[in-house]
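A single protein chain has been removed from this complex, and every other one stays in its place.
Each chain gets a letter, A, B and C, in the order it is written, and its residues are counted from 1.
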Amino acid sequence: MRYFVSVDGTEHELVVESVKGNEVVLTLGERRFEASVINVAPNAFSVLVDGRSFDLLVSRVGRELIVSSRNGSRRVSFASARGASRGAAVGAGAGRLELRAMMPGRVVDVMVAPGDEVEAEQGIVVIEAMKMENEVKTPKTGKVLEVRVRQGQTVEKGDLLAVIE
Amino acid sequence: MRYFVSVDGTEHELVVESVKGNEVVLTLGERRFEASVINVAPNAFSVLVDGRSFDLLVSRVGRELIVSSRNGSRRVSFASARGASRGAAVGAGAGRLELRAMMPGRVVDVMVAPGDEVEAEQGIVVIEAMKMENEVKTPKTGKVLEVRVRQGQTVEKGDLLAVIE
Amino acid sequence: MFKRILIANRGEIAVRVIRACRELGIEAVAVYSEADRSALHVREADLAVPIGPAPAAESYLRIDRIIDAAKRTGAEAIHPGYGFLAENAEFARAAARAGVKFIGPSPEAIEKMGDKVEARKLMQAAGVPVTPGSPDTLESEEEVRAYVKKLGLPVLLKAAAGGGGKGMRLIEQEKDIPEAVRRVVSEAKASFGDGRFYLEKFLRRPRHIEVQVFADTFGNTVHLGERECSIQRRHQKLVEESPSPFLTPEMRERMGEVAVRAAKAVGYVGAGTIEFLVDAERNFYFMEMNTRIQVEHPVTEMVTGFDLVKAQIEVAAGRPLPFTQRDISQRGWAIECRIYAEDPANGFAAAPGQISWLKAPEGPGVRHDCGVYAGGEVSNYYDPLISKLLVWGRDRSEALARMRRALDEFEIAGTLTTNLDFHRWLLRHPRFIAGDIDTHFLDQEYRPSVLASSSKLDDPVELAAVLAAAWSSEYAVARHDGVGGGKTDRAGSMWKMAGRFELMRP
Partner (left out) sequence: MFKRILIANRGEIAVRVIRACRELGIEAVAVYSEADRSALHVREADLAVPIGPAPAAESYLRIDRIIDAAKRTGAEAIHPGYGFLAENAEFARAAARAGVKFIGPSPEAIEKMGDKVEARKLMQAAGVPVTPGSPDTLESEEEVRAYVKKLGLPVLLKAAAGGGGKGMRLIEQEKDIPEAVRRVVSEAKASFGDGRFYLEKFLRRPRHIEVQVFADTFGNTVHLGERECSIQRRHQKLVEESPSPFLTPEMRERMGEVAVRAAKAVGYVGAGTIEFLVDAERNFYFMEMNTRIQVEHPVTEMVTGFDLVKAQIEVAAGRPLPFTQRDISQRGWAIECRIYAEDPANGFAAAPGQISWLKAPEGPGVRHDCGVYAGGEVSNYYDPLISKLLVWGRDRSEALARMRRALDEFEIAGTLTTNLDFHRWLLRHPRFIAGDIDTHFLDQEYRPSVLASSSKLDDPVELAAVLAAAWSSEYAVARHDGVGGGKTDRAGSMWKMAGRFELMRP
């Protein structure tokens, strides 16, 4: 699972690679972290990462999460400024959905062609970035109107990948 | 709703007369109390009775409730020593159910006769006690085998009222 | 001694007074508005009486209902706390008429100190230094001009009946005089129904230092040292300490002596505070007297070792003061941070709300006077004070380190915003650490951006932890919504449903 996460206004990319018991494997930028996360009490999480211990409180205020620790509070939101909330930035206009690259990288696979019917959560394009292949999925069921990239191409963050309707 | 309640081994009779919002009307022995009960936090109750404020914690340990306050802890259990748990003391033997008086009082009405088919929660006898009429109901569906009291009669706590099978 | 005392207040100060009652073996009667049925002071009290709807004007300010509650519950005395009716002479009189002891000074003392011009006159007569200014109320622009000539600019025009920053105008240039006079008169009439005003020399960057005084009915009047209260926003204190890092022992003694003289001048009984402004040359001037217990009284308790609220009750019961001037000395250093439900990033605007989790700091040298609890709320009807966090240390340096530790330990979550990060910033500010503060410190040093920058995450490990917690929290919510039922999951079971979780809530 891949997310854009805004922390105090700065956007980060978070990939949740696996969840097993209390162990969560995350990738953040180019770094991979194995975190042990325990919900010790309502709102309170104990997180161990790289041997360090963090005691974090999470409250929801509106659409934001306030995560506070000994070192202060952070505003975290899982919706990017551009309205993205899943594997790719999604710009929808009147039923039209634009899939955009959520990070710079190289297109290693294009899994659909214009005219294809696709289902929600179906993979559309695979982008290699930070030594990992990331599958960009469509969040909605529909028809592929356009595919704007081809295999081997390099894309910048925010580039249009495909349009689904 | 009527209960036998054991508090630190001493049995009390509790009648919950009405519940409206946070206001609960209780009868305890001959006294009627209007209590305001608020569940202020998990396990914690703020109770106002007669203008007095009680801050009570309730934990369950096995079949008992531990109710603690500034004045100490009490063990409360809603099942009487004789196995009663509803409007009357219930002594069941091989499908046979004995309805007993849960308080001393006067029988003001007998609502069934031997041979009647009765449904769970149907009223059997009405006893006047503590200036209130209390309807003794059968907890189970069945047939009235015996009725041991008649209108106007005085009963003691524990007296047999009727047998249902 | 009294058997039962009614507390005409709410929040942390009501809980504080209940604790004093309990230690003295006295029953405490709480009063509460409709918004406060499950407030902490109601839970902690022995008896509780409803006194009306949520707005204070219809409950905590209703003299008739509070007196009635005292009579109905057989309370022999009323503790007014601070705020609400604490400095209302009419309330003190109504209590006396009802045969209930008012725990505080006489109505006359309250009134004398309540009128700023009268108080200045009284203090001057008693030899207490007041800010240079007009000895009486003024009538015209001409009079203002005359004093400006005498004192020099800048000056402060103040409503005689003023308070809380209302009816006050700074004059920096002579041409501003006409408008300042018009504004003050009009504001004062509108706010207090009393257009009288007077004039004071305006001190640049003064410190606010106050002296705690205490008097019994046997003529014993003592002082318990000073409190430094210069960290303020909108004329409201945020952080206080005792002793003051600015005072010399000689100055402390002189200010204490003057404060005792001030209290004696109004025949004061009980706990009171003489507030002074202190300029950079260490001149101090009487500002006003607070005729009640103050929010920040615990810093004095921690360095002197005396329980001031219990002493208030004892004095009101006709006992002599439990200490003489000779018994009083300061040991170590105490600091108080007021924890408010407010948003320092947004002009310190009140930001009340529900409290879902609260874990206050504990351990050596920490005191927490709290008015709320986990599961409760900070009501938007009243002052958004959550609690007062206090520490004691052998010296100021240990107290500062301990307060930083305690603030870092403080956990609170819910729909409210707190000023914890603000305090964390302040306690690390070089000027604050050096004791170099005055009442304009925050105007000069604080910008909302200082908090944002202090929480920048340049540590990727910490960022990973923050995101892991945030994601897990979202995940738990999503799981809860999707699967329903159950309390917050604990370790282990929490992740079971990972496969079902597809979409993060935006």
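A few comments on the model shown:
One rule holds in what follows: a residue touches a chain if its C-beta (ideal position, glycine included) is under 8 Å from a C-beta of that chain, and two chains touch if they have at least 3 such contacts.
This one's a predicted model, so the numbers in the text were calculated from it and none came from an experiment.
Every shown chain touched by the omitted chain in the complete complex is listed here: A, B, C.
Of the candidate positions C:G133, C:G225, C:G365 or C:G414, contact with the hidden chain is made by C:G365. Considering the whole complex, the residue from A:V5, A:V19, A:I38 or A:I66 that touches the absent chain is A:I38. In the full complex, chain A touches the hidden chain at residues 22, 36, 38, 40-42, 44, 46, 48, 51-53, 55. Residues of chain B in contact with the chain left out of this view: 1, 3, 5, 7-8, 10, 12, 14, 16, 19-22, 24, 26, 28-29, 31, 33, 35, 37-45, 47, 49-50, 52, 54-61, 63, 65-74, 76, 78-79, 85-86, 121, 139. Where chain C meets the chain that is not shown, the touching residues are 15-16, 19-20, 22-25, 37-38, 44, 298, 301, 305-307, 309, 331-332, 359-360, 362-370, 373-375, 394, 398, 401-402, 404-405, 408-409, 484-488, 490-491.
Basically, only the chains that are shown with their structure count from here on.
The chain with its Cα centroid farthest from the Cα centroid of chain C is B.
Averaged C-alpha coordinates give centres for chain A and chain B that are 58 Å from one another.
Averaged C-alpha coordinates put the centre of chain A at 46 Å from the centre of chain C. Looking at chain C, one finds that none of its residues touch two or more other chains.
None of the residues of chain B touches two or more other chains.
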